[in-house]
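Just passing along the structure, written as C-alpha cells.
Apart from one protein chain that is not included, each protein chain of the complex appears where it belongs.
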Amino acid sequence: MATVTESKARFDELRLSGKVFLSNKTAVVGLAIFLVFIGDAFLVQVAPGVLGVQYPDSVVPPQFTQTNPECVGTAPEAPSFNHLFGTIQYGLSGIGCLDLLQLVMKAIRIDVAISFFIVLVGAAIGTVVGVVSGYFGRWLDEAMMRVTDVFFSVPFLILALAVGFVIGRTLVNMALALIIIWWPLYARYGRSLTLSTKEATFIESARAAGSGRLKIIFRHIMPNVLPPVLVQISLDVGTVILIFSTLAFIGFLPSNALVPELGAIASIGLDFVALGDWWPVIIPGAVITMFSLAVNLMGDGLRDVIDPRRRS
Amino acid sequence: MKLWVYVIRRLVLLLPTIIGLTFLVFALEHLGGNTLFLAQYINPHLTGTAREKLVEELTAKFHLNDPVYIQYFYWLAAVFQGDLGTSTTLGQPVATGFVWFMPNTIMLTLVASVLTWIISIPIGVYSAARRDSILDQGVRVATFTLYSMPVFLIGFALFIALGTAWHALPDQGNIDPVLLPTIPDAWFDHTNAVSYPTHILPLDAFLHGDWTIAWNSFLHVILPAVALTLALLAGIIRILRASMLEVLEQDYVRLARAKGVPERMVQNFHAKKNALLPTVTSYGYLVSGLFGGAVVIEDIFAFKGIGWWTTDAFLNGDVGVVMGSTLVFGLILVVTTLILDILYAFLDPRIRYE
Partner (left out) sequence: MSDALEIRDLHVRFHTRRGLYRALNGVNLRLARGEVLGIAGESGCGKTTMGLGVMSLLPRNASYPQGQVVFDNKDLVNLPREYSERVGDRFSPKQNERILRRVSKAMAPIRGRRISMVFQEPMTSLNPVLPIGFQVGESIYVHDPAQLARRVLARSKATPELTRELVSLLAATHGDETSVRKFAAEHDLAGIEEQALFVWSRGDIHISRKEKAIRALSGQPMNFVERWIIDTVVRARSIPWYLSRIPILSRIVRRVLMREGNRKARELLTSLGIHHAERVVRMFPHELSGGMRQRVVIAIALANNPEIVIMDEPTSAVDVTVQAQILELVKRIRTSVSASFIVISHDLAVLAEVCDRIAIMYAGRIVEVAPTDEILHKPLHPYTQMLISAIPTLEGKPVEGIQGDVPDMRAVPSGCAFHPRCPFAFEKCREVIPTDLPHGSDQLVACWLYEGK
C-alpha cells in the first residue's frame, strides 16, 4: 500500500516536472534546436552521404586542387539558393571553392562531440574530487580549495593557451587544456552541494544506523548532488563551445591541421573580411550562437524543474 | 571585526594562492622540457659555440641538473628580480614588453568595466522591477542572445558593421597609419609603437597637447571597448536581474512597502543595494572572462595590449611571453579579486562583523 502511494507520488512529481519544463515555451524551442544539432552530428557520424557530406574529418578533400572543387567560382560567393550559406575559397590565392553549408555540417559533429566530451570528463573528475573533499573535510578539503584557487587565479582563456602551448596544438590537446580549466568549477560546485547535503538530518540518521562511508556517499549524497550537477552540465555545454571555438579562432589549431571546427572555419574566413565578405566569419559564429542559445534556453528550463521555489 | 583586520586576513589568504600560481607556471614551463625552458632566455639568432656556451651558463644559473624543487627556487629568484626571459618576437626583455603593453590593456578593461556597470545596473534593476513587461522581455531576449555569442562574433559583428562596411569608426591598431609619422620622436617609439610617459597613446597625446592624435587614438579605443562591454554586459544583467527578483521578494522589501515607501524608492534604495551584493561577488568570476575577452578583442582589433602580444607570441612560439603573461594575468586577477572582496566588505555590513 505504502509503495503504491509512493510510486504514485513519484509519478506525480515526474509529471509536474514535465509540465514545468513544457510550460516554458522557450525551453521547448531550445530543446528542438538542440535536437537538430544532435541529429546533424549523428548523421555525419553514421551516414555522411545522406547530408551530401564527404570527408567528414577534414576541411578539404585529400589532394585538393582547383581541378576537383566542390563548387565553381574563384571568389567567395554570398549565400544564394545554390549555396545557402555561401562559399569560401580555401587559401587566399584561390586553391579551390568550398561550400560553407557542408563545412558547417561537418563542423557541428566535431563541436558537439568535443563540448560534451570536455564537460562530461571535467564534471566527472571535478564532482568526484568535490564530493570526496566535501565529505571528508578537514585538511583534504582545505588543500583542495587552495588548489582550485590556483586554477581560478589565471584567466581561463590564458591558461588554456599556456597549456596548449606546452602540450602541443592539436584538437585533442585543446580538449585536454579545457578539461584542466573546467574541473575546478565542478569541484567547487560538488563540494558546496555535498556540504549542504551533509547537514541534512537523513545523513545523520544513516550514520547513526551504522552505514559505511562509501555507502553514505553513493546512496545518500550522490542522489542529491547529481541533479544540480546535471543541470550545470547542460548549461556548461553551451559555454564551453564558446570558449573552444574562440580558442580555435585565435589560432589554437594550426591552419594546416584542417580540422572542420566552427571557430577554425571562421578564422579561415578571416582572410576575406578585408574584402568586405561577411559570411565566412559571421555564419559559423551564428551557428555557434544558435547551439549555445539552444542549450542555455534548455538549461534554464531544467533549472526551473529542480528549483522547488520556481516549481510552484 | 574591523575592516582592516578583514583586509589583513584576506591578504594572508592570498599568499598560498600566489605561491600556487608560481608552482603552476613553473610546472608548465617544465612540462615542455629543458629546451623549451631555455628558449625563453636565448636569442634565437645565436648559433654555434656562443649558443652552447650560453646554454651551459643558463643550465648552471637555473641548476637544471639538480632536482626539480631546487630548480623551482632558482627560477623563482629570477622571477623576483623581474627576469622573465627575452621575447623573440619583440627583441626585448619580456618584462619590458609588459611595461609597454600593460597600460593599454588596463585602460581597455577599465573602460569596458565602467561602461558595463553604467549600462547594466539601470537595465537589470528596471527589467526586474517591471518583470514580464515588453521591455523586460526584450532585455531577456537580448541578453540571452548576447550571452550565447562567442566573443569573436561580437567583435567581428562590430568590426564588419561599423568598421569595414560603414567606416564609422577605425577598427585596426591604436592610431591611423597616416598620422603615425607625425608623432614626435621624443614621445613615440616608432619601431615598437610605444608612447611615453604613460604608454597609453590617447593619454600621452593629451599630456603633450596634441589634440589630433589624442582624438584619433581615442577613436581607436571605442570599438574594442564597446565590443568588450557587449561581451561582458549580458552576464552581469542576467545576474543582477535574477538577484533583484530575489531581493524584491524578501521580507524587508515587504516591510518597506508596508511602511508606505513609494515603489521607486523601494527599488532604488531598499532593493538595489542588496541586489548588487551578489553581483559584485560574481563579478570576480566575470573578471576572468573580461581578461580572456580582452585577449580576443585585442587580437581582432590589433589593439596593442598584452592580449594582442600574447596571441602573437603564442602563434610564433615565443615561450617567454606566453608563460610571463600567464603569471602576470594571474597576479592581476588575484589582486582584482582582493579589491572586489574589500569592496564587498564595504558594501555589506554583515561581513565586517562576522
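Note that the chains take the letters A and B in the order they are written out, and that residue 1 is the start of every chain.
Please note the rule applied: a contact is a pair of C-beta atoms (placed from the backbone, for glycine too) under 8 Å apart; a residue touches a chain by one contact, two chains touch by 3 or more.
Note that the structure is a prediction, hence the values are computed from the model and not measured.
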The one of B:Met102, B:Ala161 or B:Val261 in touch with the missing chain is B:Val261
Touch residues of subunit A, complete complex, unshown partner = 16, 19-20, 23, 311-312
Which residue numbers on subunit B touch the omitted chain?
-> 131-132, 249-263, 265, 269-270, 273-274, 277, 347-350, 353
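Throughout what follows, only the chains that are shown with their structure count from here on.
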Measure off the straight-line distance from the CA centroid of subunit A to the CA centroid of subunit B, and report it in whole Å.
-> 25
Quick one: in the complex, what on subunit B touches subunit A?
-> 16-18, 20-21, 23-25, 28-29, 31-32, 36, 144-145, 147-153, 156-157, 159-160, 164-165, 285, 287-293, 295-296, 299, 310-311, 314-315, 319, 322-323, 325-326, 329-330, 333-334, 337
Of all residues in subunit A, which touch subunit B in the complex?
-> 146-147, 149-159, 161-163, 165-167, 238, 242-243, 245-246, 249-251, 263, 266, 273-274, 276, 278, 281-282, 285-286, 288-289, 292-293, 296-297
